[in-house]
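One protein chain omitted, others in place.
Labels A, B and C are assigned to the chains in the order they are written; within every chain, residues are numbered from 1.
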Amino acid sequence: MKRYILKRLLYSLLTLWLTSMLIFAIARILPGDPVQGVVMASHMGAVDNNVIEGIRAQFGLNQPLTVQYLIWVKNFISGDWGVSIASGEKVFDMFMKRLPITFELFVCSVLWSMLIGFPCGIISAVKHGDFIDRLLSAGAVLGLSLPVFWEGIILIYLFSVMLHILPPSGFVPFSDSIKGNLLSIAMPTFIMGTQGAGLIARYVRSSLLEVLGQDFIRTAYAKGYSEIEVLLRHALKPALLPVATVAGLTWGYVTAGSFIVEYMFAIPGLGRMGVNAIFSNDFPVIQATLIIVAINILAVNLLVDLQYGYLDPRIRVQS
Amino acid sequence: MTMQPLLQVKAISKEFPVYQGQVFKKKTYVTQAVKSVSFDIFKGETFGLVGESGCGKTTVCRAILQLTPLTSGAVFYKGNCLSGMAKKELRKVRRHMQIVYQDPFASLNPRTKVRDIIGEPLVIHKLTQNRSEYKDRVEAMMTMVSLNPAISGRYPHEFSGGQRQRISIARALTVNPDFLVLDEPVSSLDVSIQAQIINLLEEIREKFSLTYLFIAHDLAVVHHISKRVAVMYAGEIVEIADRQNLYGNPSHPYTKALLAALPIPDPQASYKDENAMLQGGNGVMEHHAGCKFYVRCPARRHLCQVKKPVLKKVNQHDHMMACHLGES
Amino acid sequence: MLLQVSNLRTYFKTRSSLVKAVDDISFELDQGQTLSIVGESGSGKTAAALSLMRLIPGSAQLSGKIMFEDQDIVTMGRKALFGLRGDKIAMVFQDPMTALNPVLTIGEQLIEPYLIHRKMNRKQAFNLGIALLQKVRIQDAEKRMHCYPHELSGGMRQRVMIAMAIALHPPLIIADEPTTALDVSIAAELLELLKSITREQGSALLLITHNLGIVARYADKVMIMYAGKIVEKASKVNLYQKPQHPYTQGLLASVPKISADTGKKLTPIPGNPPDLATPPKGCAFYDRCPFKITQCGRNVPKLTKLNDDHEVACFAKEAGR
Partner (left out) sequence: MKNRTLYLGLIIIAALLVVMAAAPQIAPHDPEAQDLYHVLEGPSEKHLLGTDDVGRDLLSRVITGTRPTLLIGVLSTLFSGIIGVGLGLVAGYKGGAIDMAVMRVTDAFMSLPVLVVTLALVAIFGSGMQSVIIAITLVNWTGFARIVRGEVLHTREFVYVEAARAMGASGLRIIFYHLLPNVMGPIIVTASIAIGGNIMIESAVSFLGLGAQPPLSTWGNELRIGYAYLEVVPLFSIAPGLLITLTVLAFNFIGDGLRDAFDPRISQTFNKSKEK
């Protein structure tokens, strides 16, 4: 088990290292000079080359790439994530300010995905082939196919424009008003969790169906268990073990969705920060956003792997 | 004057390393899938190799065909050493050595038509000049194994297990090989089909004067088809003799036990050697210096645990066995 | 009479056809007796075994009568059925690698019969479980209780399956190819074990196999199945000494024997078994039969008594051939 954990941890670190180089490459090597872009945008017109070089030196952009990379990594680890070109704020401070808001959204979205996804998937598998299975399966595919922004538009139109029961945008901090907070995140979390719910429902269904087709289920029936007992005692555990993986995938969907949703609903979280940074070519913020997203996803995947290894005896006992 | 064997297997061993350690893996010990196995196969004979699952018989056959690298030892075909042979040379030799696998479901590519399965060796070795020659050859092969050439456009899943095994045999024969490795060719077939395939194999061996290495776990089948038989246990050959001697006068306790455990389709059959019945596992994971069969052996003594028995002659016929039994 | 099966039919509906896996079979089994069903793959022997406990998928159609201790299993209510399974009839499956739940320990699975049918507490059941493992000669029984299936060898797992089946001393144990997936030397030991335990407990054993050697050694009565039907039914000695159905004769001639003259060709049955989705009109063995007469292609032969313990379904036989 120890070995399994260490191996997973090493893999994650290795991947993170590759990702960091990738992000570094995206920001530095690819065509398009961020400094030029920024300077052009802020000065509106021709700029003195010296000014550009000055900014380059200021950001360490005149160093060889490997040195730049190492400096960047060192700075990042020590909490120096650079300064936003657009606002002049420290990126680390911007991040810390927005993290709680985004975190609340994430957790609520994933919770609601699971709350809907698990029961639907289980019912679908148990009622395999019935009308209810078809209905739920179709619902799951629909959930997966709904574009986040369109779902947002529909819900805003329904609940804000027509019914006036939910705010169309804005965020009320939890500390200001609990009710206001919940109302303000109701639509965003619902939307961010929709795809995940569909994904979980599908995954749970196929996983459970597969388990229900295995020989040991027949053994359980042969002992005298009823359908519901077989489901509870023999089928659910092996079926839900791999589902942890899908919780990780859901987290990925939620992460991607947050960029659009926070932008649409004007929620001052990390997603909105990222989108705004892209609009203004604010590359220190873009870079930081990418690496945060990567760490976020890798950490969740690591957790998923670890709990999977912990729960599944076939992996647990191997060492 | 002794005849030059067609195939010589000389002290081949195959180890699989077992790794342990938390961050830096260390090779702690190795499992020996095959340990110092030697035998010769002469032209025109059927050499039987018997053993239970996991005893290494399939590794032996993969090693002979150079499908897995050896840890030590060498395989000679017509006097030429195959181990370490250049790829190009090996390809030429492979034409003469073909294999028929156990599982007729997994050994045929499900997306390939039967005619292209049977003709694939011709394509690989570029043996036919044109399409019609290719077609003729494939159809001749199908007729030989009693398959209707009219159905050569079908896919494997449209055939039964026995028919698929016929396809496998036809595929092996297309390039006119001298030597066939038969890796449990009948053990997944029904009894009535099994007999059909055994008869087919015997017919084509006579017709083309082929040489067989016949691997199986069913002692009765091996008895029926082989001239000489070797018994494997936990990666080693424990007894090797011609058929009459091995079955008429089994010497190694494991061979005896196998024969005793064999169910005979005759209610009046007497199972005289009830106490030869075995207990316990297959010996692969035993790590003492002595005989691998020690723990399960009904005739074990102290010597067996400390000293490894070697294969040696037990009588004037070429009957060999690896056991301390009979030693003082 | 412990078990009396009459006109049992198990049909499976597929997209395009109706597969008659078990087609009108009747037999009975006395207390403590060992009856063997012999047949090749696709003969319907496993479907027949599963039908006896109604362990067939819901889409399958089951008809006929399965009288077990004066109750008809075919029409029995669900509750009664669940009470019967595992308590009165237990089953040992073919592949011990897949028949155990991989994420539960041996102990958890082994004690389930006690929990389901005897409402014992876990501690009590656990101790009985250890005794069961000892009974099937598993060493370090207490330690093994905490193992997961993948930590045991195939032979050991099948011992666990046997232990689970004998837990409540059921009057009937069904063993479906219990040793096919195992090595010869391990298989022999397990069959001995199964036989001695059933004898000791007085359970009847329904032994399903394709191996004529195993039947010869362990069965009292034998039924030969071909294409969903019973073609011959006899006491063991009768069957082997005077096989009546051409299929039985063919089977016996197909098996290589160590005692036989070497160099002699085997006599296989030509052809392949029929496709159950499109069964032939007459006798299912018609195409492969060396003794067929015109009637065989038209009608399906019924089992007829030759003497007290020998029945055969063959027109050629009736006609005196």
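Simple rule for what comes next: a contact is a pair of C-beta atoms (placed from the backbone, for glycine too) under 8 Å apart; a residue touches a chain by one contact, two chains touch by 3 or more.
Since we're looking at a predicted model, the values are computed, not measured.
The hidden chain makes contact, of the residues A:18, A:70, A:232 or A:266, with A:18.
Considering the whole complex, the residue from A:100, A:129 or A:170 that touches the absent chain is A:129. For the chain missing from the display, the contacting residue among A:62, A:145 or A:177 is A:145, taking the whole complex into account. Seen across the whole complex, the unshown chain contacts chain B at 62, 65, 67, 90-91, 94-95, 98-99, 101-103, 105-112, 120-121, 124-125, 157, 160-161, 168, 171, 175, 188.
Contacts to the hidden chain, counted on chain A, fall at residues 11, 14-16, 18-19, 22-23, 26-27, 30-32, 34, 129, 134, 138, 141-142, 144-150, 153-154, 156-157, 161, 252-253, 255-256, 259-260, 263, 274-275, 278-279, 281, 286, 289-290, 293-294, 297-298, 301.
Keep this in mind: only the chains that are shown with their structure count from here on.
Counting C-beta pairs in contact, the pair that comes out ahead of the other among A-C and B-C is B-C. Note on chain placement: the centre of chain A and the centre of chain C lie 53 Å apart, centres being C-alpha means. Across the interface of their complex, chain A is touched by residues 50, 53, 55, 78, 82-87, 90-91, 93, 95, 98-105, 112-113, 116-117, 148, 150-151, 161, 164 of chain C. Contact residues on chain A toward chain C in their complex (touch as defined above): 214-216, 218-226, 229, 233-234, 237-238, 241, 312-314, 317. Residues 40-41, 137, 153, 155, 183-189, 192, 210-217, 236-237, 240, 250-260, 262, 265-270, 272-273 of chain C are the ones touching chain B in the complex.
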